[in-house]
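Take a look at this one; I'll ask things after.
What you see is part of a larger complex, with each chain still in position.
Chains: A, B and C, in written order; residue numbering restarts at 1 for each.
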């Protein structure tokens, strides 16, 4: 069952965890990034000016949430020892968060897709860490 | 690849979708519900009064987010025709959202687990709908 | 005096109230719904593009607040025993909250009026409950 796999290692984990690690999962950033992508697609498919206006400010909020969720992963989940495993970590997050800024400014579908791709890169890095086994909820299948 | 599966049906879907369906995924509610569960566990494992205080108000916010994400699914994703497929839909959401209210009031791990279980029930219902294929990002494996 | 009537039953109520019932009043949802209606009216009366743009995103926020206030009533105020008195309760809230969603999408005054009407239906149900006497602040005159 779905939840079993998630819950199984969690109880064991607490013994080894002296931090407030909480629950972390790039799924949160990805859902919002996918939302940005879909909004841009629908913007171009519509000629209703109210719809298009709403698309602009709703995407702004979604992209801001991507930024926020990425910041939480970068600052709270990742620890100094991860820099050895992923020397590019800071730059990856910088590019991903800057891409969220670009995603706000543009209605271009390609710009949104780039954000989705960078969130996927972050996701790949996250799931390669040992700690993700206990912190993450939606492991890639 | 992970994203391929998600992106594949999306473009096809737009042709059939005349609504602003956006992106919906119970993963958002589940991540927050898991966070409530972990916070309650850590609360009992700690005797630091500042930590325990913070656990109470951080869990309050997380449970509020569960409520919000469930509301979005119930009101925006589910449509009248789903009631035929799931006659219990309203009651399920009512119980799940009331469980989020209980999760705020209590530090009891069992109370948080009940919220996780109800969000999983919602998730199961969501992924049984035809529309989830295009709206969801984290299908169960 | 206005406040006397409100405060009078409150102190008595506490003896019978073992829940955290808080203060609940559909006035909160109604004020926001009325705001949506007025905004749509003014949108059509104006030809200032900045005003019209602002009307769209300010109405979006107001309608979101309607949704939030309705959710609080549905999940926190209403209890299982109310379902016997109002078997249609879940459906009424679903329609009212979906109407708030429609109110976001449309600048049509009729759509906003429908939201106001549904919030009034909710208000009528609320004030027919016994518990509203202690929880509510603005009883219908």
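The rule we apply is simple: contacts are C-beta pairs under 8 Å (C-beta built on N, C-alpha and C of every residue); 3 or more make two chains touch, one makes a residue touch a chain.
These figures come from a predicted structure and were not determined experimentally.
Count of copies in the whole complex in this file: 6, from one repeated sequence with 3 chains shown in place.
Heads up, the rule we're going with is that only the chains that are shown with their structure count from here on.
Note: the chain lying farthest from chain C is A, by mean C-alpha position. Relative to the centroid of every protein C-alpha atom shown, the closest chain centre, again from C-alpha atoms, is found for B. Centres computed as Cα averages put chain A at a distance of 17 Å from chain B. Separation between the centroids of chain A and chain C, computed from CA atoms only, is 35 Å.
Here the CA centre of chain B is 24 Å from the CA centre of chain C. For chain A, residues that reach two or more other chains under the stated contact definition are 51. Every residue of chain B that touches chain A in the complex is listed here, in rising order: 2-3, 6, 10, 14, 20, 22-23, 25, 27-28, 30-31, 34-35, 38-39, 41-42, 45, 51, 116-117, 120, 123, 137-138, 140-141.
If you check the complex, the residues on chain B that touch chain C are 20, 67, 71, 74-76, 90-91, 94, 97-98, 100-101, 105. Looking at the complex, you find that chain A touches chain C at residues 50-51, 53-54, 57.
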